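Removed from the display is one protein chain of the complex; every other protein chain stays in position.
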Amino acid sequence: MFTQTAHNVQNYKIEGRWRILFLVMTALLILPVLIILTLLIVRGGPAISWEFLTAFPIKGMTAGGVFPALLGTIYLVSLALVFSVPLGIAAAIYLSEYAPDNVMTRIINLAIINLAGVPSIVHALFGLGAFVIFMEFGTSILAASLTLAIMTLPVVIVATKESLQSVPQAFREACWSMGATRWQTIRRIVLPNAVSGILTGVILEVSRTAGETAPIMFTGAAFFLPFLPESVFDQTMALSLHLFVVATQVPNVPHDLPYGVALLLVAIVLLMNALSIGFRVRLRNKKKW
Amino acid sequence: MKETNQKASGAPPVLEINDLSIAYSGKTILRNATFDVQNNEIFGIIGPSGSGKTSFLKAVNRMDQLTPGMTTTGSIHFHGYDTATWRNLYSLRKRIGVVFPLPTGLPLSVYENVAFAPRISGVRQKVELDQIVEKCLRRAALWDEVKDRLTSLGSLLSGGQQQRLTIARALSQDPDLLMLDEFSIAVDPVTTMRIEDVLKQLKSEISIILVTNLVQQAERLADRTAFFLNGEVVEVGQTEDMFNGRAKDVRTTDYVEGRFG
Partner (left out) sequence: MNSKHSKDLARLDRRDLSWYMDRLVQAVMFVGGISAIIFIVGIFVFISKEGFSFLFDGFSFTEFFGSINWRPTSENNKTFGALALIVGTASITGMAMLIAIPFSLGAAIYIGEFATGKTRESLKVLVELLAAIPSVVWGFIGLTIMNGVIIQLFNVPVGLNVLNAGVILGLMAAPIMTTIAEDALKAVPDKYREAAEAMGATKWQVIRQVVLPAAKNGLVSAVLLGIGRGFGETMAVLMASGHSINIPGSVFDSVRALTATIAAELGETAVGSDHYGALFTLGIFLFLITFLINLTADLVVRGIKRS
């Protein structure tokens, strides 16, 4: 039977102390952020109104709304998705369904890890060198979107690969044994069962892309434009850069304006993330096997 | 070793295995197998696990091409054609139905599970598909149980039903050869009996390879039986002989009488 020796009691006391320490550490990691979010809501909340969302900035960006920046972010994110989603899904399908276990595959995986790890400002330099200057797109929505697309490509690849690999191998083997080609198997069985997982990844990418600032600073986003962009070769304002500008570059900004911009940006990003997480949880609850 | 079960027509046997060896990443799983499988027979393969039975099935429908690290030497002739020189392996696999140990209903409706193979072979007509689906489900003794819920998910049927669905699916590709790999492992005894009856009827139309861990099942069903042990084909012979003390190798007798395995 269990004997409660002094040694044992001592051990459980030690365990209890460590447990509390780790709990406190977890709390200290999360608490400041909750405080910050509260402050953003308290200080930025009053700034947000219908006019804030739909009007142009006026009086040297010290008043008015953020409409062109909001719209610009939507343009940039949408165009970035157009490039990165097909490419990312293709890469994930290759890695999950076709790639042999060889050196080439290892190099591809390493490249993806590094693509995610390269500093955002280096992506900005690349975008400037490759798209703005070499391909002569100029500082434009197109150049900025391409830069963002390459930067967030790993997000789509990783999420897609994961959801493809969650489809049981037995399904593939059953299809192959009926004489289905790999592509027929992917199209009819693997992809339909992975599509919600892929969507989760895409939403996550939207959230990442919307918040990026450095990669678009020199490739297509402008501090201020008095008009809306008319083509992908025009520059645009963007919400993330707008926050940087009103917080650091513009004198005499009323106190709550930058808080309002920050709140709006955080709200968009967190909403997208929550959507993606909620989607994932629902998915887990209604498996087809 | 040649058994004279061959039809008078002189058509080549469905499978001729010649000096076949299988290895995974250099490790040999099956060594120098030589035998053939005749038309319209049930060919049993018995042996303890790890003796190379499943790998043999994989080699027959050329899954080595889709399995990393798997290599084969020797030759397999299917209806007289060397499968190693086959240019479109998908068309080969269409001629060979496989039933795996664990029931695998695809996450499609019952109907679409069975219509899968005809569809990828280009059958588009609804009427024709309906006919194939009904015929195959009937042949797999599943029709009566699922005819009212053809649209429900195949992967959510019971284990026994899924296994019969898998057989219906294998039949839907109209194969010449049906290979079953320990089909009864996850199935209740009643369903096992029903499937066994189905196999006996199917024999008149197609050839069947029955890999089984139950020696009695081989005894009940197989015309001829092969005994695999540790990657070696110990012997191939008439099932009757093997189970009545007339096996050529003493290890076979030991195994079928349950002294090891």
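Think of it as A and B in the order they're written, each chain with its own count starting at 1.
To be clear about the criterion, a residue touches a chain if its C-beta (ideal position, glycine included) is under 8 Å from a C-beta of that chain, and two chains touch if they have at least 3 such contacts.
Given the structure is predicted, the values throughout are model-derived calculations rather than measurements.
Asker: Quick one: which of A:I41, A:I74, A:L228 or A:A247 touches the chain that's been left out?
Answerer: A:A247
Asker: Touch as defined at the start, partner being the missing chain; which of B:R31, B:R95, B:K135 or B:R194 qualifies?
Answerer: B:R95
Asker: Touching the absent chain in the whole complex: find that residue among B:H79, B:R138, B:R220 or B:R251.
Answerer: That would be B:H79, which touches the missing chain.
Asker: Which of these, A:L79, A:L153, A:M178 or A:A194, touches the one chain of the complex that we don't see?
Answerer: The single option touching the absent chain is A:L153.
Asker: Given the full complex, what residues of chain A touch the hidden partner chain?
Answerer: These residues of chain A touch the chain that is not shown: 11-12, 14-15, 18-19, 21-23, 25-26, 28-30, 32-33, 36, 39, 86-95, 97-99, 104-105, 107-108, 110-115, 117-126, 128-130, 133-134, 150, 153-154, 157, 181-184, 186, 207-208, 210-214, 217-218, 240-241, 243-244, 247-248, 258-259, 262, 265-266, 269-270, 272-274, 277.
Asker: Extract the touching residues of chain B with respect to the undisplayed chain.
Answerer: 7, 9, 11-12, 39, 78-81, 86-88, 90-92, 94-95, 120, 176, 205
The criterion applied here is as follows: only the chains that are shown with their structure count from here on.
Asker: Let me have the rounded angstrom distance from the C-alpha centre of chain A over to the C-alpha centre of chain B, please.
Answerer: Distance between chain centres: 48 Å.
Asker: For a test of understanding, state which residues of chain B touch chain A in their complex under the given definition.
Answerer: 61, 63, 66, 68, 90-98, 100, 102, 104-108, 116-117, 120-121, 153, 155-156, 166, 169-170, 172-173
Asker: Report the residues of chain A in contact with chain B in the complex, numbered from low to high.
Answerer: Residue positions touching the partner: 100-101, 170-171, 173-182, 184, 188-189, 192-193, 288-289.
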